[in-house]
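As you look at this complex, bear in mind that one protein chain is not there, while each of the others sits in place.
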Amino acid sequence: MSLVRTFILLFGLIAGFSVNIAIAQTDPESLRPLVNELAKGKYAETEKQIGALVATGDPAVAPALEALGAGVLFYRKSDGSVFITEKAGKTYKLTDPLTLEAKGEAGKREVKKIKVNNKLRRVIRAALGSLTLMAPDPEVRKTAAEAVFKARDPDSIEALDIALASETDESVQLIMEQARAAAVLNSDMDEAQKINAIETLSEMGNRDALSLLINVQSSSEGVVRDAATIAVEKIEKSIAAWDSAQNIWYGLSLGSVLLLAAIGLAITFGVMGVINMAHGEMVMIGAYTTFVVQELIRTSAPGLFEYSLFIALPLAFLASGLVGIAIERGVIRWLYGRPLETLLATWGISLILQQAVRSIFGPTNREVGNPDWMSGAFELGQMTITYNRMWIIVFAMLVFAGLMLVLKKTSFGLNTRAVTQNRRMAASMGIRTPWVDALTFGLGSGIAGIAGVALSQIDNVSPNLGQGYIIDSFMVVVFGGVGNLWGTLVGAMTLGVVNKFLEPYAGAVLGKIFVLVFIILFIQKRPRGLFALKGRAVEA
Amino acid sequence: MMSSFLFRAMDARAGIFMAILGAAIVLVPAGNLLVPETSPFHVPTYAVTLMGKYLTYALLALAVDLVWGYCGILSLGHAAFFALGGYAMGMYLMRQIGTRGVYGDPILPDFMVFLNWQELPWYWYGFDMFWFAALMVVLVPGLLAFIFGWFAFRSRVTGVYLSIITQALTYALLLAFFRNDMGFGGNNGLTDFKDLLGFDIQADTTRAGLFAASGLALVVCFLICRALTRSKLGKVLVAVRDAESRTRFLGYRVEHYKLFVWTLSAMMAGIAGALYVPQVGIINPGEFAPANSIEVVIWVAIGGRGTLVGAVIGAVLVNFAKTWFTAALPEIWLFALGGLFVFVTLFLPKGIVGTFSQGWTALRQRKISAAYEAGSDEPPTAPPHSPGAPANVTIPKPSAPVSGAAEPQPAE
Partner (left out) sequence: MKTTFTKLAVAGLMASTMIGGAAAEETIKVGVLHSLSGTMAISETTLKDAMLMLIEEQNKKGGLLGKQLEAVVVDPASDWPLFAEKARELIEVNDVDAVFGAWTSVSRKSVLPVFEELNSLLFYPVQYEGEESQRNVFYTGAAPNQQAIPAVDYLMNEEGVERWVLAGTDYVYPRTTNKILEAYLKAKGVAEEDILINYTPFGHSDWQTIVSDIKSFGSAGKKTAVVSTINGDANVPFYKELGNAGIKAEDIPVVAFSVGEEELAGLDAEPLVGHLAAWNYFQSADTDINAEFIEAWHAFIGDEARVTNDPMEAHFIGFNMWVEAVEKAGTTDADAVIDAIVGVSVPNLTGGYSTMMPNHHITKPVLIGEIQGDGQFETVWETSGLVVGDAWSDFLDGSKDLIADWRAPLSCGNFNTATGKCGGS
């Protein structure tokens, strides 16, 4: 690292003298030998060469470094010249790393990738950070400041000061100040400066700041140490408070996954009384539908990828729903009134469906990608909230609300409730009960299918997908009370939160065991679940 | 007159069944040990072990049938009792290894040495003695079932709620036994057994002996179950199954009856597990998997719920199909097995034995009436109830569309 430091220092000096980095710009061709050097030698040499490039202080080297970090910087075997590449089928499109002009194409065997590892990527990140602190795009400056923060390099203080002086965007300014504070703490500046820096970090208040401060605490003495200790205590306290909030969030997130998995079952099992062991496979069909949709999009319309989940939702509903209706018409309608035998038949069906998927799609996991809006995370206070979990919670609530609406506000819902409460009387009133049965089962299965779309975002898409959820789903439905959708909602959320609160103390395995024991004991107390149905229907 | 007829039929059926089983107990080991290998009548050791395993499964199915077929308790967790029995036996077999383990520790089993355990946990004490292990084989599952049942039946947890909490029970045990900290070998379980009561576990004679023991255990348990179900107690059980509240209002302590068969059944499952382990050579938490318990229920349903013979036949048949399919159609056997389950449910709703005896009864009745019409002086009797299989295999439900030719069962 020391070498890099020297180079960054050099860069800092140049930047210092030239006020505006743009002035330091030189003829790109003078940089070419340095860039071409990158193709030579092992990691240690590459690190030196990166340092040499950074030492020029010329932002024109940034694209080459970025490409190197991203693993798309190649060199031509014939003459050793370096290019940024883009894969185009069997060949690579070449781009000049300095002028960014297209330079034609090259075959797979003509070019070779310049290898990078984690360490180099870290060096590049820090180097790019210093180089792009003055970039015109505030987003780029933000990333640059974050990179400098992580590097904690005292030599970047000068560059930061210059950048801070001309910075107009407040959020970027804040990060730059934090980065500066981190660098100051790592430097040999005087105590007053350090205490200021500690205050900045103490306000930042997250784990990154904490980790820095703990370092300071252990490596310094006197006033600085005391200030750091106070700051550490303050941050630890606030993080502890946020931790409970985080646990509740995790619990809700797990709960909504359980809810999604169980809600279809709440209809086929809870409302219709079919012990539907093939329920998990309906979820699986939904997930595979997502996979097929994404595959089609990838090959024929890559631009639609961001919308793939919205396209998959109705298709998954239809696919699972139709399979559900087929099962109902083919098998289950002969078994009404013999609920235990539906267990047998649907178990058989679940084996068949699993094997069918295995034969069609192969036994291995299939890749279902996350669209951009489902990836990443944001910070809320000291809590990290990942987008996929957040959207899944939202989605689960929407599905629940939608289902409630269908059952309570539509005539189909009325018919469903009528048929499940008193089949004969409903039939006498002119409701076509077989039709309603088939549609209700189709609805339950379809909901399981759209749950599959959501679950494909966080779990394996494999033939075993359904098996992993079936037991939990039954637990949720029974815990909440068979035949009551609100019970399923409350049940899922309770189990999710309880599980997540137990996990940090008991560990994942014991936590789950405790939850199961809790369910067993709870059922002793309330033998019909959380929200028991009242009246004669109970005895049926 | 009618009841004695019924009795005779049942005796005949049970007699045939036991004669066959008895013959198998004698002939299979004899065919393995006495007949030379070149003879076409030689039974290979592979087949002996395999059939021995089927017999222990049959015993497990019998246990499930006793609670489900006769008392209406659908257990989706019976594999837990089976596995506990198996673990008790496995612990005995582990202790028997002694210094022959790979680390040669005289006391600690290999996996404990492996994980740096310093001494034997207290719950492993006593398992070096066969009598103690044998006692635990019935006591541990029995006690667990008693405690579980005592709470569940008193709280009047019934139907599907009970089924799901039995599933929760076996799932919780599965997770617990997976934990290496529990001291039961974690996921690998207990394996690499050497000998049982001093006999080499790999010897043909031991295998034949285990086969015979499994057969014998099955016969004994079958007799117990049959005596039980045909006694007054058995009638109360059936009453509980068909109308629990009504039975309770008649003054019977329903929960006591349930608790008794439930515990008995768990003990039988434990014995089955204990006999299973030395024959397959391994016991691990996979046996607790909820899917296993569901499969046992399926064996019973395929054989014929509420017919003891049916449970045995279902278990043997399904497992034979599994053995055969996994070798003959390794890529697509699940289609075949799944298809079999669906087929049986749809077309043989009373299971194989139920349907079989129903057809047999119908045939017999036609003969009797034909004889009467032909001028015999014997008056036509009322259609006898299917001997082994009560007609109320299905749960009577007024709104249910009546399937098949099942005649409604008059209340007694």
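Per-chain numbering from 1; labels A and B assigned in written order.
Rule of thumb we're sticking to: contacts are C-beta pairs under 8 Å (C-beta built on N, C-alpha and C of every residue); 3 or more make two chains touch, one makes a residue touch a chain.
Nothing here was measured: the structure is a model prediction, and the numbers come from that model.
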Among A:Thr56, A:Thr200, A:Asn388 or A:Thr433, single out the residue that touches the unshown chain. A:Asn388
Out of A:Gly71, A:Gly104, A:Pro138 or A:Gly330, the sole contact with the unshown chain comes from A:Gly71
Across A:Lys48, A:Arg76 or A:Arg122, the one contacting the chain not displayed is A:Arg122
Interface residues of chain A toward the undisplayed chain are 43, 71, 113, 115, 117-119, 121-122, 125, 150, 207-208, 210-212, 214-215, 218, 239, 246-247, 250, 253-254, 257, 354-355, 358, 362-367, 369-370, 375-377, 384, 386-389, 457-464, 467-468, 500, 503-504, 507-509, 512
What residues on chain B make contact with the chain left out of this view? 17, 20-21, 23-24, 28, 31, 40, 42-47, 49-51, 53, 99-105, 111, 113-116, 175, 178-180, 186-189, 191-193, 202, 280-282, 284, 286-287, 312-313, 316-317, 320, 323-324, 326-327, 330-331, 333-334
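Going forward, only the chains that are shown with their structure count from here on.
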Just curious, how far off is chain B from chain A if you go by their C-alpha centres, in Å? 46
Contact residues on chain B for chain A in the complex? 74, 148, 151-152, 155-158, 160-161, 164-165, 167-169, 171-172, 175-176, 178-179, 245, 290-291, 294, 297-298, 301-302, 331-332, 334-335, 337-342, 344-346, 349, 394-395, 397, 399-401, 403
List the residues on chain A that touch chain B in their complex, please. 275, 277, 331, 334-341, 343-345, 347-352, 354-356, 359, 423-424, 467, 471, 474-475, 478, 482, 509-510, 512-513, 516-517, 519-520, 523-525, 527-529, 539-540
